[in-house]
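Submitted below is the structure of interest, expressed as structure tokens.
Heads up, one of the protein chains got dropped from this complex, but the rest are sitting where they should.
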Amino acid sequence: MVRLSPAGRVFVIAMFLVFSLPFLPLILASFAFRWHWPELLPTQWLWDVRGTTPYPVGWDYLFSPISGLGPAFGNTVVIGIATAILAVAVSLPAARVLARYRFRGKAVVEFFLLVPVIVPQIAVGMGMLLLFMRIGIARTYTGIILAHLVPTIPYAVRIMTAVFQNLDPQYEEQARTLGAGRLTAFTRIIIPMVMPGLATAFLFSFLISSNVFLLTFLISGGRLQTLPTMLFSHIESGAALDATTAGLVLIVSVPGLVFLIIADWLTGDHTALGRTSMAPSTRKNSV
Amino acid sequence: MRRSDNVGTRAAAPIPTDHGGRVGLDIVRRRVVRRRLAILLGLAPAIGVLLVLFVGPLIVALVQSLGYAPIYRVRAFPTFEYYATVLVSPRFRTAVVYTMYYAVVPTIISTALGVALAVALNRRIRHARVLSFFFRLPLVVPYLVGAAMVGALFAGGGLVARVLYAIGVIESTGEFPRILFSAGGWGVMLVYLFKQVPFTFIIVSAVLAGVGSEYEEVARTLGASKTKAFRYVVLPRIMPGVVTSSLLVFAFNFQSYEIPYLLGATFPTTLPVEALRRFNVPDVTRRPEAMAYIMLITVLSGIVLFLYLRAYRRWERSRGGV
Partner (left out) sequence: MTEIVLNGVTVGYDAEPVVNELDLRVEAGTLFGLLGPSGCGKTTILRMIAGLLEPDSGEILFDGTSVLHIPPERRRIGMVFQQHVLFPHMTVEENVAFGLRMQGVRLRDARPRVNEVLDLVQLSGYNRRFPKQLSGGQQQRVALARAVVTDPVVLLLDEPLSNLDARLRDDMRSLLRDVQKRLNITTVFVTHDQTEAIELSDRMAVLFTDGIAQEGPPQEVFEHPVNAQVARFLGSTNLIPARWCGDGKTCIETQFGTLVLGALETRGSEYELTVSIRCEYITVNSIGSHGDQSHNTFRGIIDDSLYKGGLIFYRISIEGVSLEVIDRSDRQFVPGAEVAVHFPPEHLWIMP
């Protein structure tokens, strides 16, 4: 590999600062009680006023029952897990077919399974709200989970198609020649081999679900809060360096952070996230 | 890719049999049926779910936009009245312009920066893993997190204004340029960049990893400078990745609701914000207008993406179609 030029290094460092520094003021702000213009650091910290305010502020407020953070967090996790399980279950057989077979209309199927990523979510969301109101699942967990399947399935299918493409059918055939039945070959050979891929698909689906705002916002009608909808209303009503909003931003970032650490650990390769999601496939050589 | 090809040809090839014609033919036929069944059953769940949850809502919206909404006592089907109302309104046309603007500008910038970053980190550099971790962090948090950050930094009383004040560039919050809630949409576009430079970065990184560094190296040994090697050899190889990522970025920006709603101007604003406003008008008999809006958003976005892809395919073919 060629060494990076000095100019390139400056560019990388600049970008690093741009993408990592913005978390810093939010961490500061989350501990600030007062941060008057034009001070660069908070003028009064949370711990200075703790117990003296008539109601809890900042982190204390977030962790008190009145903030509603607990239910929002719980909803996000429950909806995320349910969405991820359903998305993986629904996508797994399709991914296997797409990886193994060539058939007429395959390109159309592949395109159809990708389109939800491109079609405006607001269009799907508004139509879905009307549909769900009609069948009585608007403003319910079921409704939100079903809504979240639309943006997650395309990614789950893609990730798992790649997994099955990388899985040489010879492994299964070898197991069969060694006396394993179809079922044994599946449970003892296939499942363990695709497990990291399945885990990635599951985590990625969970991540997408935990980040979806508009669909939740439309379908829940404000009745069920998730972390993104809660953050939305705080940003909508709050000031720029408001401690509660800042704290909430940090909490909302937790699922992503955890995902990134697990994904890196699972794949051991920092380009894997891109390769398994939407990057077009390339082969190293044209030989 | 290659794997599925192999499997395909194997399945399509005549299956040798020593049972003689009839029995062999039966086996072949049974195998074909079983194969078709496997394909159908495998695809059914995913396609079924998306038909109900994705196509269904779009059809509901389409039908309503054409004047069939019995719950609001609207039964004018089929009529293009709602489309006409939307299309002639100046607000719609303004929104089209701003939606395009908010979508295209960040797409270009984030593509350029993301590709540059991917290429830079593909070289030998210390702490590449740590750097890459932080570059991917924005990718895995909601857009709303970006919105909060941009707010904290670029609001009138935000940190950037404070720093400028501290070093004496400005003397009051009034002198700080309006970045949020302005028609220029800088705040909106900054959030997009915060999320999408990393997005482009990882997509292109993945493609670069697949391409390997040999192409660039061989170009260098043939007398190409770094710039020329990138321009003539690396870029054509990663072009599919660049097109994919920019396409997805554009498609997202075009339909984003919460960011222009929170950080954009009240007017002019983008199509999705206008659409939801129409949806929430007290007079429900005007809801089909909102449906016409979202159908138009879908069609417009589709047209732009189609034209972009067609332009790319032409360019690709002009290079000999690889």
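Chains: A and B, in written order; residue numbering restarts at 1 for each.
Following the convention adopted for this analysis, contacts are C-beta pairs under 8 Å (C-beta built on N, C-alpha and C of every residue); 3 or more make two chains touch, one makes a residue touch a chain.
From a predicted model like this one, the values you see are computed outputs, not experimental measurements.
Among the residues B:Phe80, B:Tyr232 or B:Phe306, only B:Tyr232 touches the chain that is left out of the figure. The omitted chain makes contact with just one of the residues B:Pro78, B:Gly174, B:Gly223 or B:Pro282: B:Gly223.
Against the chain not shown here, chain B presents residues 214-215, 217-226, 228-229, 232-233, 236-237, 319-320, 322.
The rule we apply is simple: only the chains that are shown with their structure count from here on.
Centre-to-centre separation of chain A and chain B, using mean CA positions: 16 Å.
The touching residues of chain B, when paired with chain A in their complex, are 1-5, 7-8, 11, 35-36, 38-39, 41-47, 49-50, 53-54, 56-61, 64, 113, 116-117, 120-125, 128-129, 131-145, 147-153, 155-159, 161-163, 165-166, 173, 194, 197-198, 202-213, 216-217, 220, 226, 237, 240-241, 244-245, 247-248, 251, 254-255, 257-258, 262, 272, 275-276, 279, 290-291, 294-295, 297-298, 301-302, 305. Residue ranges on chain A touching chain B, taken from their complex, read 1-5, 8-9, 11-12, 15-16, 19-20, 22-23, 25-26, 29, 37-40, 89-91, 93-94, 96-97, 99-103, 109, 112-113, 115-128, 130-131, 146-147, 149-150, 153, 157, 165, 168-169, 207, 210-211, 213-214, 217, 227-228, 231-232, 235-236, 239-241, 245-246, 249, 252-253, 255-257, 259-260, 264, 270-275, 277-285.
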